[in-house]
Every structure is written in C-alpha cells, then in structure tokens.
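Excluded from the complex is one protein chain; the other protein chains are retained at their positions.
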Amino acid sequence: MNGFAGFVLRRAVGALVTLFVLSVIIYVVFYVTPGNVAQITCGPRCSPAQVHQVAEQLHLDDPLYVRYWHFLQGLLAGQDFSTGTSVEHCPAPCLGQSYQTDQQVTDIILTKLPVSLSLVSGAMVIWLFLGIGTGVLSAWRRGRLSERVLTALTLAGTATPVFVIGLVLMIVVCGELQLLPFPQYVHFTDDPEQWAWNLLLPWFSLALVEAANFARLTRASMLETLAEDHIRTFRAYGVSERAVIARHALRGATASVIALNAVTFGSAVGGAVLTETLFGLPGIGQELVHAVKVVDLPVVVGMVLVTGFFVILANAVADVLYAVADRRVVLA
Amino acid sequence: MSEALAAVGAAGTDTSVPAAPGAHQFWRRLRAQRAALVAAAVVALLVLVALAAPLLTALEGQDPTTYHPSLIDSARGGVPIGSFGGVGADHWLGVEPQTGRDMFARLVYGARVSLGVSLGATVVQVALGVAVGVASGLGNRWVDAVLSRVTDIFVSLPLMVMALALLAIVPSGFPRPVLVAVIIALVSGWSTTAKMVRAQTLTLKNLDYVAASRLSGWSIGRTAVRELLPGLAAPVITYAALLIPQNISAEAALSFLGVGVKPPTPSWGQMLTSADVWYQAAPQYLLLPALALFVTVFAMTVLGDGVRVALDPRAASRLRVGTGRKREARAETAAPGPAPDAVPAPAPKEEERA
Amino acid sequence: GPKDSDAKGSGGDSTPHKGGTLTVLNSQPQSDFDPARLYTSGGGNVPSLVFRTLTTRNRENGAAGAKVVPDLATDTGRPNKDATVWTYTLKKGLRYEDGTPITSADIKYGVERSFAPELSGGAPYLRDWLVGAADYQGPYKDKKGLSAIGTPDARTIVFHLNKPEGEFPFLATQTQFTPVPKGKDTGTKYEAHPVSSGPYKVVRNENDGEHLVLQRNTNWSAATDPERKAYPDRIDVRSGLDSSVINQRLSASQGADSTAVTTDTNLGPAELAKVTGDKKLAARVGTGHFGYTDYIAFNPKVKPFDDPKVRQAISYAIDRSSVVNAAGGSALAEPATTFLPNQKSFGYTPYDPFPAGETGNPAKARELLAQAGHKNGLTVTLTHSNDKDFETSPEIATALQDALKKAGITVRLQGLEDNDYRDKIHSVRAEPGFFLAHWGADWPSGGPFLAPIFDGRQIVKDGANFNTGLLDDKSVNDEIDRINKLTDLAAAAQRWGALDKKIGEKALVVPLFHPVYKRLYGSDVKNIVISDWTGVLDISQVAVK
C-alpha cells in the first residue's frame, strides 16, 4: 500500500499549505475590513485612552506581519495570556484567545465542533438517503406523474430557505402536534437518545435543503449511465429493471454523488449557520458569524481553519472512495 | 454545453438560418419534449415579466416603493387589512405588511434582481467550475493538486468573510447586481461544480474517444471542450438548475451585509427572509415569493432536464424524432411489408423496459 | 400536571409562591458575566440575581420602577454639600455565597478592577467622575489602588468626585459597584463563576454563558434585600435561540416552557399580529417602556445640512406614521417629537417645534426648501445600518425615503455593515450628514440622556463621539453643569425637560419614535413586574408556583 501512504502524505502536505494560505487570507481580509476591534472590545463608550490600552493589550497596533507571526508562534510553540491576576499558558497548537470573551479559541472549537458534527453528520445520512432514494425512484419512473410529483417535492426543499422549512416544521411538529420537544442541544455523551431526539428536526431541515441536489444529480447521472451499452447486456440477460437501476445505473452515479457530498459536508460543518441559529444549536457556523460580526480575528481564523480542515478531509475521503469505486482512476 | 447555449441563444430566431447541424438536431430533440417546452415557455415568461416589470406595474397602476399606511392595521403590527393580504382591483396580490407596498409590483420587480443575479452568478459558477474541474481532471499531478487546493480554500471561506473583504475593497460606485453576482459566484457553487466535473473528467479521460481526440492533434484544452464537455453536460446542467435557488438566497443573505442590492429595490430573496416570521399572520407575504421561486426552480429544472436529454443524440430515437435527413424517404418505405402505421409502434415510453 | 385550558388557569391563584424552576429562553448568551464588563443600568436581568450593588432600582411596575432604592447600602447615598463626596454604609449581615462577609473594601476592589483594560466594557461615568481615575489602569497593573475611593471601615465607603454629580445614586446601581472578593478574583476567568452576593449562585456555566443554571444562594438573607423576591428555587437559562423560536416556544408553553420567560426577546410585528388575534395569548403579554429614542441625526458640518432651513424642512416632511409602521406599528412604537423619552423621570416636557402631524407636512417642507434655495427639490444621502433591528435598519430608512419624496426630497440610501456604520457615525471625521441613530438611557434621568449627545465638552475628536450634531453651545454646557449639581432629582428632571426643548429647536436631530416592548411569558408564570427603568420583565420578581 505504498501508493496509499504516498497519497496520504501528499494530501497532508497539501492540507497544511491550504490551511496556511487560508489563515493568511483571513488575516489580510480582517486587516482591510471595517470595524474597530479595540472599540468593539472595549465597549461603545470607551475613551480613546482606554481604547488604546485595549489595543495594546491585544497587540492590535502591531503591523500585520507581526501579528501573523505571533499567531504562528502560538500555533507552534504555544502562547501565554494574562488573565490580569495570573498568567495562563495555552499549549501548542494554540490558536490564540478571543478578543471579545477571553476564551481560548481551542476551547471554543472543542465545545462547538461536536455540535456542528452532530448536526451535519446526522443530516448527511438523511440527505444521502433521501436524495439518492428519490434520485433512483425518479430515474426509474422517469417521465411519469409520480416522478414529477417527487421532483416537485424535492425542489420545494431547495427552493424554500431552511429557516422557513425549519420554522414550519418546528411549529407543526413541536408546537401543534407536540410530537417532539423543541430542539435543544444535548451532548451525545450525556444522553445519546435525547441527543438524537432533539436533533431530529434540525437534521431533517438541513437535509431537506440539500437532498434535492443529490436527487437531481443522482437521477441525471443514472440516466446517463442507462444510455450506455453495458446496460443493454444486463437487460438482455433478463436482469430486472430494478436491479439494473439499483446495481448498474446507480453505480455510475457514485462519482458525482461522492464529489458533491464531500463539498456539501465540508462546507456545512462551518456553514449551517441558519440551521444552527434557528434551532439554537451552538455550533461552529453560528459562532463564526458572530465572530465575524465583532471582528474577533483569533476566533475567525480558528474556525475557518477547522472548517477548512473538514473540507479538505471530506475531499480526501471522497478521493479515496472514488478511486475505490472506480478502479480506473488512480489516486493523485 | 456550448451547443446548448448556442441553441438557447437562438431561441425565437428563425431556425431556417443555416445553423450547425448539431445545434439543429439539438433543437429538434428539445422540441420533441413537451414538458421541456412548457418549462421553456415558463422561463421565457418569467424573463419577460422581469423585463416588462415597469409596464406591468403601470398596468396595475402601482409601483414597488410607495407606502400605503391606510391599507395596514398599525395596531396589529401592520398586517394588511382585508382578505388575502388586501387583494383587490388596485392591488392584485395584496400589499406588504408594515408598509402597505404593492406585492405584485414588488414581486415583478423582484424578479429582475433575483433572476438577473442568480442567472448571472450561475453562469459564472458553471464556467469557472467547469474550467477548473476539467483542468484539474486533465492536468498533471501538480496542476490537479494546486487547483484542488485552491478549490478547497474557496469552499472553506465563509460568505461573510469574503463579502466583508470585497465590501472594503470594491468602490461603492461599482454596479451592485454585478458585484453581488460575482461574490456569490466566487464564494459558493463553483467549487462544487468543479469537484463534480473533476470527478467526471477523471472517469471520462480514460475513454478511448478522448485518446483519439488527443491523437488528432488537439490541445488538451480543445479536447476538453470537444470531447468532455458534452459528456459533462448532464450533471452540470442538472446542478446549474439547482444553483439558482441557492443563489437567490445568497443574494438575500448578502443584502443584510450591505453588499446586496440596495433597498427599496425588492428581490425575492429579501422578501422571503423578511417574510418568514409573517407566515402565520400574513401567509401570502411568504407564499408569493416562495411560489415564484418554486415555479422558477421547477421550470429551470425541467428545462435543464430537457436540454440534457436533447444534448444526447442517443435520445433521438427514444423521443421518436425523425433525424430529419431524409424526410421524403419516409413515403417510399411504405412499399414492402405492412404499412408503417399498421406496425405496432412501441408505446411512447421514454425508456426501454426490460 | 394536567393542563387547564381555562384562560383563568394562570390567574386563578395569582399569589406567588416559592419553589419550582424558572426557565429563561434568550437569544444572547451571557458571555459577559463579569460585573466589571457589564454595561447595564442595574439590570433587571440574570446578572442582577447574582450581583448586588450599592443601590438598585425600585422593583415595581411602571413609573414607580424608575426610582433608585438602597441595595447593599442602607440608603441611596449621603452627599456632601456640593455633591462631590458620596458616602455609603453597608447593611449588616451581608454575605457572599460562601458565607464570608461582604466588606466595603470588596466594593472598592470591584470598582477598581473595572478600570483594568482586560475587563473593559463598562460605562464611562466612573472614569469621568472619580478623582484621578482618568489614567488609572486597574488593580492588576496599579497596585496602589484608586485614592478617590475611601473605606474608612468595613461597612463604609466614600467616593470623591471631581465635579458635582447629583445623580451618583443612579450610577451606584451599575454592576461595577458589586463586591468582588479580591482573593477570589481570577481576572478574565472570573466570569465563569462570579462569586454571588445575590439570591442565586451559579452552579453551571456552559459554553461561555450559553447555558446557565442558578440555584438559591443559602447565604443570601431576604431580610437585607427587600427588592429581590427570588421565588423560584432554580433558574435555568438557555440562550443562543432564534427569536422567533423563543416566541413560538413561549406561546406553545409546553412542559418546562410553561414556566419560561425571556429577558431579551421582544415580540416582533408579525408575532404581535398573531398574538393580538388570540385572547389567551394576548393575556400573556407584558408591556414595557424604556427610556429610548430613535431619531435622525444631522451633521451640520456637511452640506446641505449646515442650513437650519434644510434640517427644519426635513423635520416637517417626516411621516411618523409610516416610520412607526416600519418599526412594528402603533403597539411597538410611539411617535416622538421630543428627544427625551416620554417619562416623568426624564423630565418629559412635550414640545413639537416643527409640527409634521401624523403623516408629515410636505407643503411646509417645500416652502422651507425654497427659502433655502432648493426650489427644485433636493437630493440627500441617508446613512443607515444593515442590521435588521427595526431601529436604524433599512426598513426605517425606506419609510423615510418614501415620505420625503412627497416633499421633493430624493433620498439615496447608504446601507452600511453594522460595524462600518458605527465606526462612521461615531467618528468626527467620517460622520455622514444625515443618518439614523438611537439613544437609550443609562438610568432614568435626563443627564445621561442629553449630556453625551449635546454637551460640547463631550465631543471626542479621536474616538467614539456621540455628540453627532457637534453642538458646542456654552449656554447648553453651563446648564448641564448646573443641573448636575442638583441632588433633588425631581427638580433636576424638570430642568432637563426644559433643556431638551431648547436644544430641540436647533433641529440637530429629528426624533422619530420611542419603542415599546411587548414580551410573552409562559402560561404558568406569575407576578409579572415591568418597570419603566428597563422596560423588561423583572426576573427577580417572577414566580412559577
């Protein structure tokens, strides 16, 4: 498995480079972005002298490259922070400390990440299931009424913003029918059953928005494969249409589905802001948006690096899966 | 893809102009699908409505920005007075809560922004995604690695961050809708397209016909355009149709950051976002833009599907379109055997049932 | 238990009892839970359950709630003759959650640490008023401490001010006056588990204030604290929730939500429309008023607003009814013609120098514009924030745009991202000519309402400036100083009202409306108290049994 080890190594190096570039971009972006960090941290009515003290405290007046250098130092060697009464050491890899809340970014991420991962991975199962399921059904029944209805339903999912779907679901399911409690995040480790129960609605809301993408893509790729010669072989041997679709046509759709899933998963980890906000799930997305609003650079960089990491990971996994699915493709 | 665009561009013009044979046949195959035609008509209608917005509102006698405080109940948060949100002869689709602005006018004007921005962004996303995807699928290990990493970076950048950056850099005089389309296109969508296209390209590039094309002396780029793009068209077109609603909501998200189109110019996305809380008190406020969006998406999807089928020459027989080459020959074939009409023609199913 | 669908269910036995768990559903997490960092006017919110201060606000409904009353101290403070020295004596038997006694040194330490740059965030008054506080860097850097605060004995604390401030008792309601035991201070980490002097202590604080659990502090004695009722045994604060979800949950009132309240989420116009249509729900809405004004600000350094006629014309042209509608309708906003809120404690004196009626007076506006040389109308740019807050947001801006159209004024909108907006409007250099702004009371009095906005000496050239009209009028400045000397707050209020009227005539701002807060609470919540000080439901008074 020399090839696989090489692949992992290349990908790891690539990932590091990507994350490095990402962090530089964020630093530069925040350098030009409006918003006086020290003023926001200090409070709206702080005097210029106080603002200056805060800026000094946070090293905000240093030139960009110095600040970035500090960031890298923290990452590699750890960093010390004063709480006023004592000095706290943040061991490497240290992503720094929030300007606004004085919390260590690593801690923030460690508390938010499980929430985001819970949300996205559960939703992923549903969107894959729903998406591929409807995709297969509509490829099978193409051109018929049942297909049109299915298409309309899945499209209604994408065409409706998640806050509408989510809110309506919540009001109907939790408010009127009282089938489920209003979602509230419960840690998986505390109570797995409640965890799933509470996440059910968020999962569905997020999945409904994404499912249509998978459904349409699956359908299109399957119809594409169905037009190919090898399908004729299996039909000519009396293999049922159902098996032809499920085994052969669906297999042809895997490449696109895996690719789409990688991107969807990766970006949803940090991008499911609306779902997180609506359901009060304290995840990465919500925190990131908040941090961007208050120009909390260390938090933004940390969060973007984490989501970037997941994007890269998801894509690497997709590449492996894809090479396994289609042996004609070599890992590169 | 290029064929599709050429053909779409030729819509409505005289088809007797000697078009490329590919485009010509594409047209025939498209016309053979009723659903696609209906969808195309709906899309055309939507575009027309967007273009003729001033005319339509003039017909109604309203405009999208004038407030009508007398038509809303201020004490109840500003719900429209009257049934169905104040529908009447003056206000065909009622009025907006809190302001009393005319819903019909806002909807048709909103179509301009929403369709314009989302279609514009979709074009950029698809172009960029296909270019990057094909390049990294075909390029050597290095090209692929670099492009894939760049894609990763863009997937990882949150919309907010990018929007803020561009807001700071781009002068405020820059035309807003263009800016919005560019931001949306850069931050979202294209990377997914690129990933998908790359995956497809990796599969397709091992096929002999791609090898044959390269042997013809075409550069890699031309090979990509001629041999790969048609094969990529199916997933790409399908995905493009889905990008439209995503872009419409992205536009709405951007307007809250101050990068979107400026109020009071309406857009469907903005209408939807401000209407979500109203769906119990004034459901039509939410339903109208939602319906407009849904119809657009549905029509685009069905049309996209039609285009996809029409791009596939193998579909011709399934669609029972004549190739049009020897139409006159048909009369002659009646001679031997039973007349063609008496032959039990296969049921007009699109599929081959085993 | 089984739900009683009778509307009287919650009102049947309205006497409050101790016990039960109160749920708080909030949108903003309590991420600042350090008394030094809070910018609250004594707070009716969660912190006031844990932090006691020298004085506090009267926990009563309406206008009565806008009074200062003693809290840790035995009275609201004893001033010297010119109100530059204020002395307080602590009540007996005050203890922290761990049973240790509360001393005046702890209050001094609490005030001192609010000067540390690590713990920034509070209001500016202490720094401005205390002698020698301007460059004080807090006890972490400056071990000597603040000499302006004296603690002659463990129960006495004396404040020395650099100028007369009759409103010092109001300031002493702020959380900076909370005792902090020096030995327990952990700097920036203190907020995770601040030591309680109030009726509840923090037993759980997850995710930086996202989920808080408070439990009865057994060392708190009700005898020393007549203000806080502290009926529930336990308080469970859940935040990070979407505001529409909070309102949905409160209206559904299922399970634990039936004993839930929110301290930071109002009913929006859409929700109000729904609630008012439902009698049962309407009975569960509390209404609050807070000293707050939304207004248009002019920068007279920018053309054409340097011309008072233009400013007046705009004042005449304003259609307050559509602005009020945009802000949520007549139930959520009251049209304003005065800068001071319409409450007695502020010294509200009705006046309307440029009467625009309900829907504006475009004719008068055109006339003034013509006089100012803008016969063919005028094009101006209105700057606003893009945050969807229904105050300085696009909705209000577009309503104004539509109204001014009738007067021949073409308004171009410049919507800015919120940080950008704040940076701009609070910078003397970058301040736009015409923009939306709002101002809220730090305490119910004209002083903190008018001075930052109209006191010429409070123009900040190189920092956050709130005197947006850049008004530096000696007569105004002098009058402010004179009123500040008064320790008779009722008399002071009257003078503030008169000053407001005088400034109003200068047309530097156009008051638009005062917001009204409507808040839903769970079906089993009792003893609703909403004072005019904060306008929010007082969490220290509610009972769930």
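For reference, chains read A, B and C in written order, and residue numbers begin at 1 within each chain.
The rule is simple: a contact is a pair of C-beta atoms (placed from the backbone, for glycine too) under 8 Å apart; a residue touches a chain by one contact, two chains touch by 3 or more.
Please note the rule applied: contacts and distances are computed from a predicted model.
One subunit of the complex is not drawn; among "ABC transporter ATP-binding protein", "NADH-quinone oxidoreductase subunit M", "NAD(P) transhydrogenase subunit beta" or "Dihydroorotate dehydrogenase electron transfer subunit", its UniProt record names it "ABC transporter ATP-binding protein". Within the full complex, the chain left out of the display contacts the shown chains A, B.
Within the complete assembly, A:252 is the residue of A:252, A:283 or A:308 that touches the hidden chain. Mapped onto chain B, the footprint of the missing chain covers residues 21-22, 25, 206-209, 211-219, 222, 226-227, 230-231, 311-314, 316-320, 322-323, 325-327, 329-330, 333, 336-338, 340, 343-347, 349, 351-354. Take chain A: the residues that touch the chain left off the picture are 2-3, 227-230, 232-240, 243, 247-248, 251-252, 254, 325-328.
Quick note on the criterion: only the chains that are shown with their structure count from here on.
Taken as a graph of touching chains, this assembly is fully connected, with contact between every pair of chains. If each chain is reduced to the average of its C-alpha atoms, the one that sits nearest the average of all protein C-alpha atoms is A. Rounded to a whole number, the gap between the C-alpha centres of chain A and chain C is 38 angstrom.
Shared interface positions of chain B, i.e. residues touching 2 or more other chains, are given as 164, 167, 276-277, 280.
Chain contacts: chain C has residues 244, 416-417, 420 touching two or more partner chains. The touching residues of chain B, counted against chain A in their complex, run 35, 141, 144-145, 148-149, 152-153, 155-162, 164-165, 167-169, 188, 191-192, 195-196, 198-200, 202-203, 206, 234-235, 237-239, 241-242, 245-246, 249, 252, 272-273, 276-277, 279-280, 286, 290, 293-294, 296-298, 301-302, 305, 308-309, 312, 314-315, 349-354.
The touching residues of chain B, counted against chain C in their complex, run 65-67, 69, 72-79, 97-100, 164, 167, 172, 255-259, 262-264, 274, 276-278, 280-282. Against chain A, in their complex, chain C makes its touches with residues 31-32, 39, 113, 116-124, 127, 134-135, 137-138, 140, 185-189, 206-208, 210, 238-242, 244-245, 248-249, 251-252, 254-255, 257, 416-420, 422-423, 426, 452, 460, 462-464, 466.
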